[in-house]
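Mind having a look at this structure? Questions to follow.
Coming up: chain A.
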Amino acid sequence: MKIGAYVCKGCGIEERLDTVQLASVAKRDGKAAIAKEHEFLCNADGVAMIQNDIDNEGVNRVVIVGCSRRAKTEAFSFEGVAITRANIREGVIWVRPDTDEAQETTQEMADDYVRMGCAEAKHMKIPDASGEQSLNRHILVVGGGVAGMTAAIEAAKAGYKVDLVEKSGQLGGVLGQLYKRVPAKNGLQGPVDTNVEQLVHTVEALSDITVHLNTTVAKTEGAPGRFAVELATESGSTSEVTVGAIIQATGFTPYDINKLPELGGGKSPDVVDQLAFEALAKGAAGGAIKRPSDGKEVKNVVFIQCAGQRSDQKGHLPYCSGHCCTTSIKQAMYVKEAGGDATVLFDDLRTPGAVGEDFYRAGQERGVTFSKGKVSEVQANGSLKVNFTDLILGEETAAEADMVVLATGMVPNSGPDPYAQLELEQAKADGNTDRVATLEASLADAPASILNLDYRQGTDVPHLKHGFTDSHFICFPYETRRTGIYTAGPVRRPMDIGQATEDAVGAALKAIQACENAALGQAAHPRSGDLSFPKFRKEGCTQCKRCTVECPFGAINEDEQRYPQFNESRCRRCGTCMGACPVRVISFDNYSVDTVGQQLKAVDIPDEFSEKPRLLILACENDAYPALDMAGMTHQEISAFARIIPVRCLGSVNTIWVTDALNSGYDGVVLMGCQKGDNYQCHFVKGSEMAHYRMSKIDDTLSQLNLEKERVQTFEVSITDIQRIPKIINDMETLIGEIGMSPFKF
Partner candidate 1 sequence: MSNLNQTMLEKYRSNFLKEVEANVEEGEWVKMCMQCGVCSGSCPMGPHWAHPPQEIFMMIRAGKREEVLSSDSMWMCTSCYNCIARCPRGLPITHIMHGLATYAKRLGLVPQEQPTAKFAQRFWDNLSKTGRVNELKLGLSLYFMNGFGEGIKTALKMKDVGMGMVKTGRMNPMEILGGHSCKDKAGIQKMLKKAFEIEEGKIAENKMG
Partner candidate 2 sequence: MAKREYSFYPGCSSQSKASSANYLKSTKTICEELDIQLNEIPDWNCCAASIGYAGGGELPRMTLSARNIALSQKHNAGQDIVATCAACWLATRETKERLEHDASILDGANQALGEIGIKVESDIPKTRHMVEVLIEDIGYEAIGSKVKRPLDGLKIAGYVGCQTNRPFGIDGESFENPRYLDKMVETLGATPVEKYDKKVSCCGGALMFSEPEKSQALVKDIIEAAYDGGADMIVTPCPVCQMNVEVYQGHINKTYGTKFNIPVVYYSTLMSVAFGRSAKEAALEGQMIRAKKLEDLAK
C-alpha cells in the first residue's frame, strides 16, 4: 500500500494556509509516501501529476487535500485506487474568518483533516464484487392483470425472459371484466375498447413469456440475480424457476358494498359496485342495460362517488382511489348511449390532467348530469330512492333511480405485513402475551402470503400505508425495501388503467436493472454502483442476530448455524449492520470501523488547559454533509474545533466510535442524520432511527466515564439546514465552554 497526498493551493487555499506544512503533516503524521503541492490540482496538469504517480510510483491510496468530496468529481476519479478527500476548502477556509487571530486554529483544523484523510486511506481497501451471482436475464411477474401482462410484455420486448404467474384460470384480471375503458389519449371521446384480448394474445404469442395459470408462489429464496422460486399449481404439482428479479402486480379487490347498508349495499340487487355494473354493461353489449332484480331496462342510473372511501368512519377507506370519478363518468356514458339518464353525485370531481379533464367535458357533452351532493341514504324498497343534500342548491332532495352504482374504493391485494410478523416473533420472545394475541389476530385476518419469501424479516413486501406496498419517497416511486422485488399497479398505490400500464413499464425497467446490477455485484440506488458489501469475521461473531433483525432491507438471513448471510445483491450498503454489531466483526472494504475510528484517533488533541476543545461531528453523507458544503459556499462560520467525518448513514455509526472519541479526549460528539419516524427522510429507512435509539443507550457509558451526557448529542437535520447545522456545532462549542473540557486528554 502506498499513500500519495496531494495538496491543492488554488481557490485561496495558499493565501489562507501553510501548504508546505500540510504536505509535511501528510508525510510525517499521515505516513504518506508521496506528498506534493500543486497550484491548481484539478486542472489537466494536476490530474496528470497524480495519474503519473499511480502509474509509475505505485501509488494506490490517493488523498486529495483540497475541496469537498462533492466537488470536482470528474477530475478526481482515478481507476483502481482508493481515493479520500481532506476537505480544507468548503470544510476549513470557507467556514473560518480570514483574520490573524483565527489563523492558528484554522491551520490546525486543516492539519487534522490531512491526518484524517491519510488515516482513512491507510485503512481502506479497493472493493470488488463477491461474484455471488451471475447475469440472469429472467424475470418473474406475479399477477396476470393489465399491470402484470404489460410488465411481462415490456420486459420481453427488451430481450428478457419472463415467467408470468396467475392465480386464476385466465389472464386479464379486472381489465378482462370491463365492457370498455376510459381512453388513455386526449380528446373529447367516449369509452374505448379494453383491447384485453390483444394483450392476452401478445403475451401468449411472445416466446420469451411462459404463462402459469392456476398457479401461486409457494416459496421464494435467494437474492436478485439468483431468486429460486417454487411455483405451485392448484393440482398441487410444483416447479421451480430461477429468476433475476420479481415484479408483484397482484392488483386490488373492490371494497365490499355489503359494508355500506346505508347506501343500499346488500339491500337491493339493483345497488351494485362499479365492477358489477361493468358486468351488466358487458352483458348488454351496447344495448340497454337490464337491472338484476327484474331484468327491466334501466332508464335512470345514479352514481354515488366516494362510497365508503375518503371517510374517517370506522371500517371505511380513508383514502381516495383516484380512478372512480372517471370510471363513473364512463359508466354514465354507457347509460346515455343506451338512451337513459345518468346522474353523478360527487363531492370533488377528480379528473386530473389533460386526459381527465377532457373526459369530464366529454361526459357533460353527452348529457351526463353532475351534482355536488352528499348522499344520506339509499332507500331500497321496490324502486330505489337516493336521498341527498344538493350542496349547490343547498337543499335536501331525492332522486328516483332504476339502479344505483356505488363508486367504492380499491383494497390492495398485498400479502401480510412482514413487520407485524417480526413484531409477533419479538413479542413471543418477550413473553408479551397481550401483544402476541392482538398480533396473531391481525395476522389471522391478513390475506395469504403472495411471495412466501424465505427472508429473515417476513414473507412479503412491507406495506407503506393502508396496506399499499408503495415507495415512501416522492422522487423514487420504485424505491423498495426488498431489493430486486418491485410492485406495480393498484397493489402499490390506487390508480387507473392508464397509470397501472405506465407503472408496469417502469417496474419492468427496475427489474431489468436489478438483474444487471446483481451480475456486476453493484448496489442499487441510492448507493448505485457501489461494489463494497458487508464482510464479517466469523470467529468473532456471537450470533446475536442484531444485524439480521436491524437490516432495513431484510437483506440478511441466518444460515443453519445461525451465522449471518449477507446476500450481497439484496444489500443496499448502508452499513446499518456494521453500526449494529456489538463485537465489530462487520465491515466493508472501503468503509469500516477502522476507516472512521482511525480518522478520529488521528486528530491531534491539545491538552486540557489549551482552551482548544475537540468536537467530533459524524454527519450523514446524504443530507448533513451536502448542507455543510453549502454552509461553506455561503461562508457560514463553523467552530475551529469541529472535526467532521461523513458517514454513509447514521445507522452505520458504531457506538465504539463515540466511546473511542470520548476516551481519546474529545470534548463533545455530535451526530447528524435524516428525519426519522413515520415521515422518515432516511434514505435507508431505519438508519437514522436506529442511531437515535443506540445513542439513547450511550448515557451509561458516559456516566461510567463520569462525563456529562450533554457531551453526546444526536440531531435530525435536512439538506436545507445550511444555517442551522453550523449553529448546532457552534452551540456545542459554547456548551463545552460552560461544562468544561474533558478530563480524558493524554
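How these were chosen: all candidates are chains of the complex that A comes from, given by their letters.
Convention: a residue touches a chain if its C-beta (ideal position, glycine included) is under 8 Å from a C-beta of that chain, and two chains touch if they have at least 3 such contacts; residues count from 1.
Remember, predicted model here, so these are calculated numbers, not experimental data.
Student: Using the definition of touch given at the top, pick which of 1 or 2 touches chain A in this complex.
Tutor: 1
Student: List the residues on chain A that touch candidate 1 in their complex, please.
Tutor: 341, 349, 360-361, 364-365, 367, 369-372, 390, 392-393, 397
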